[in-house]
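One structure, pasted below without further comment.
The complex appears here minus one protein chain, its other protein chains still in place.
Letters A and B mark the chains in the order given here, with residues in each chain numbered from 1 onward.
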Amino acid sequence: MINHMAKRLIILLGCMASLAYAATPEKVLHLELSAAETGFDPVATSDLNTAAIEQQLFEALLTYDYLARPVRLIPRLAATMPVVTDQGKTWVFTLKKGVYFCPDPVFKGQLREATAQDVVYTIMRFMDPKNRSPYKFLVDGKIIGLDELGDEARKSGHFNYNASIAGLEVLDRYTLKIRLKTTDYNFSHAMAQPMYGIVAREVIESYAGDTASHPVGTGPYRLGRWIRSSLIELEKNPNFRHEVWDFGSGSDPKLGSDPKNNPDPADARVIAQMKGKTIPQIDRIDIQVIEESQSAWLSFGKGELDMIGLAGQFAPMALTGDRLKPALIQRGIRLDRLIDPSIAYYFINQQDPVLGGMSRERIALRRAIFMAQNDEEMIRVIHKGQAFRNAYPIPDGVEGSDPNYRSVLNYNPREANHLLDQMGYAKGPDGYRRLPDGKPLSVRYTTSLSSQDRELDEMMKKSLDRLSIHFESEKLKFPEIIKAERQCRVQMRLSGWIADYPDGDNFMQLWYGPHIHENNGSCYQDPVWDRLYEKTLTMPASLQRDTIYRQLARLLELNGVTKVSTSHIRNVLSQPWLLGYKAHPILPSVWSYLDIDDTQRPKP
Amino acid sequence: MIAYLIRRIWQMIPTLLGVVLLVFFLFNWVGGDPAYVLAGKMASPEDIANIRHQLGIDRPLWEQLWIFIRQIVSGDFGDSWSTHEPVSQIFRTRLGPSMTLLIPLMILETAVAVLMALLVSAFRGSLLDRSLMVASTMVMSISLLVYIIVGQYVFASVLGWFPVKGWSQQLSQNLTTYAVLPVLLGLLVSVAPSLRLYRTFILDEVGQDYVRTARAKGVSETRILWVHVLRNAGIPIVTNLLMGLPALLTGAFLLERFFAIPGIGREIILAVERSDFPIIKAATVYVAMATLVANLLGDMLYRVLDPRVNLD
Partner (left out) sequence: MTTTMRSPGLWTLAWRRLCRDRVGMVSLWVVLFYFGVVLLALGGWLAPDWTREVGVNYAPPTWWMGAQESENAPVVPTTAPDNVAADLYGLQDPLASEFAAMHAAYPNEVGLPPEPPRMQTLPLGGDKWGHDVLTKLVKGSQTSLLVGFVAALVATALGTLFGAVAGYFGRWVDDAFNWLYGVFTAIPYLLLVFAIAAVLQQRGVVTIILILGLTGWTGVFRLVRAEYLKHKSREYVLAAGAIGASNMRRMFVHILPNVSHVILVQLSLNVVGFIKSEVILSFLGFGVPVDVVSWGSMLNEAQNELILGKWWQLAAAGLAMAVLVTAFSMLTDALRDALDPKLKQ
């Protein structure tokens, strides 16, 4: 009898519970990725799309404040900012207590807390040759004792994760002391990268060979349904600690960098919408991979996507100039614009037999070629106004940028032609200029096979035609371009660089001599330049460092190595029912800080 | 017959070998070096060397070739170099969506093309014949790319009849919602060439003497068409169909890209762009085997349908 009644009661309670659950519908965020993800093992990640997802699954020691501009580091897994001593050589991190990994069969039903030992393991993984990590450079050659472990592993084929090294010392369960070989004030930025999200050793070892499908982190979300290259679903991490949204207003960029006295009015809306709510508000995130921009845009228009990044060439669909079209404003769609911390720059290979070298004739030739590039036309026609002229190697928003820098390589075809005439580049019978010794001259411009790059070819042909220089196109697959650049076989190219971390050094290293065959695609090796650059490596961000940076930038122009052309504007559109969104220049995703108000959705 | 079958199967081996050798040398020659892109932004030459070592491409060529052959025999091509996903899993999961798109497309295209071909052949020379042929030719003359761009814009976005993109896990939903627009667009482009070809085949037969004889005997036009002509014209039609089957494996990459369908065509294009050799190896071997099998089936079918054909 009692059994029977108990059963009925349970069924009744179950129904009531499910009704109650149904009464509060799930909040779902619908997003798109413009390129397929690669797999969710942070050590193997290098693309932004995957990093965006990992930002939500894993937690690094530090992160960036959501609202503060210029961007500011704040603790994430760490309890407080690290204690830095010994002129930037010793870093002590103390972890938060009560941070648990999301549930996984490997933990056998136990709650698994994140400890300092996990941080050590995470960092060690980057030096393991088997992982061939693209982000190893952030700790390569920096931590005492770690490189030796990597060398041993290369010889023996096996990385010794049990070794204790001086550079990674666990002081107690939650405290870690990191010792660096040299001063590096940027180390904190390395510890804020989503790739350095903390992982658990037993999980990695248990799923060896397939770690990409089993991301287990301490972040606000965990991986739900996953259809490779197509659909990624994130659901709330049930073990996530109690966190409350309480970001303070960032500063108004027009008024100065003091948030207390000059709060950014736009932040008030975000704070009003989100303050005091638990993180994360959104229950599920549905991410679809949509490679074609037209498809993504049409989908957003139908309300199937909550947020979309608008590529430059599609900007005129939604924007007139820098404002949203009235039809979209009426629907309550919001536009967030920010300056991408990236640069687009032309370089000419300094080691090229025809165009390279430091003789005055060659310098003049290169500078003339740079002066024939019409950046305004490129901005107007190719980027549809979603970029602006930036001549400085360090873009806006990155420590060390200089908005007052003026280029000596601005567009000036007349002067460029006079210069070439003066230096002996006479025109041959076919109307094209030749080298001073009479040999034929042509510029080989390397671009990829994509449709957008065809526009770059057209622009370059126009520019070289202005100088009566013969244009030659080299079209390679993107991996081939990288290889050719690394081998100093690319004659001229429009390259780009986006900040890994918001410090100018990340950009200036692009022309450092020892980085030839790595990132120095210009293959520039100048002892004077290198010595000046090395001085900046031990300086913190300061006026003295800025002075040297200006000289470095000017040298690049005077020697005809590089012309920095533009920086881009990122446009993000969001639907009216998406709450709390402010575009962040560095964080690859901010989904845990958002909320959805379904009442604002149009009724179907 | 059996002897012929055995001989043909035996001959598949050199073909497969030829394919293997060709794709191996093509890839090593022009396929590109994946190490540089996998290495990330700040890789030193040592890092690049390490990656090449991990991928196994620093080993001597003959060793790599031997590994390739072992992989074919075992059916395990390893993991994708860029995503670490097992290649067999990639094919297993992506083949479904491609098939969901292409099999309905093939069935519809054949049915429509054959029916229309019979129709225009029956009324050959009439206004119906002419106008249908002109119309189908006009429809065929526009590139699939244009159809996709305009079609997606007009039918999905402006009119809202179909979703703009997407794919679900249930076959029924896919067939009725997501695959409809891509299949229709694909149909526009593929019906007309088939129609023209099948019309040629059918008219070929209609002009034969046995048809005149049948007519003289008083057989109805319908019976002539459906029973006699179709059976003879069926040979090249079926050949056409069978030989086109291996293409199912490579998928319709344009449709897949624009409609965000996780199919195999898209994966293969991505693999070639990224120089992801394991996927390219697997795709080539699978397509090669499918082509050979399809060829064989086609020839066997000849024998069954047309006893005059001497395959030796």
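Quick notes on this structure:
Definition applied: a residue touches a chain if its C-beta (ideal position, glycine included) is under 8 Å from a C-beta of that chain, and two chains touch if they have at least 3 such contacts.
Note that the structure is a prediction, hence the values are computed from the model and not measured.
In the entire assembly, the chain absent from the figure touches the shown chains A, B.
Contact with the chain that does not appear here is found for just one residue of B:Thr15, B:Gln54, B:Ser88 or B:Thr177, B:Thr15. Listed residues A:Gln117, A:Ser213, A:Gln351 or A:Asn410: the one in touch with the omitted chain is A:Asn410. When the full complex is taken into account, the listed residue touching the unshown chain is A:Ser450, out of A:Gln87, A:Thr182, A:Thr278 or A:Ser450.
Of the candidate positions B:Ile67, B:Leu128 or B:Val150, contact with the unshown chain belongs to B:Val150. For chain B, the residues in touch with the chain missing from this view are 11, 14-15, 18-19, 22-23, 26-27, 29-31, 130, 133-134, 137-138, 140-146, 149-150, 153, 193, 196-197, 200, 204, 207-208, 235-236, 239-240, 243, 246, 250, 254, 268-269, 272, 280, 283-285, 287-288, 291-292, 295, 302, 306, 308-312.
Across the interface with the omitted chain, chain A contributes residues 293-294, 297, 313-314, 316-317, 320, 360, 363-364, 367, 371, 376, 380-381, 406-415, 418-419, 422-423, 448-451, 453-455, 457-458, 461, 473, 475, 477, 547, 550-551, 554-555, 558-559.
Assume only the chains that are shown with their structure count from here on.
Interface residues of chain B facing chain A in the complex, by the touch rule stated above, are 32-34, 36-45, 47-48, 50-51, 53-54, 82-85, 90, 93, 149, 152-153, 156-157, 160, 163-167, 169, 257-262, 266-267, 270, 273-275. Residues of chain A that touch chain B in their complex: 36-39, 41, 44, 46, 129-130, 132-137, 154, 210, 212-213, 227-231, 288-292, 294-296, 298-299, 301-302, 304, 477-480, 482-483, 486, 500, 517-519.
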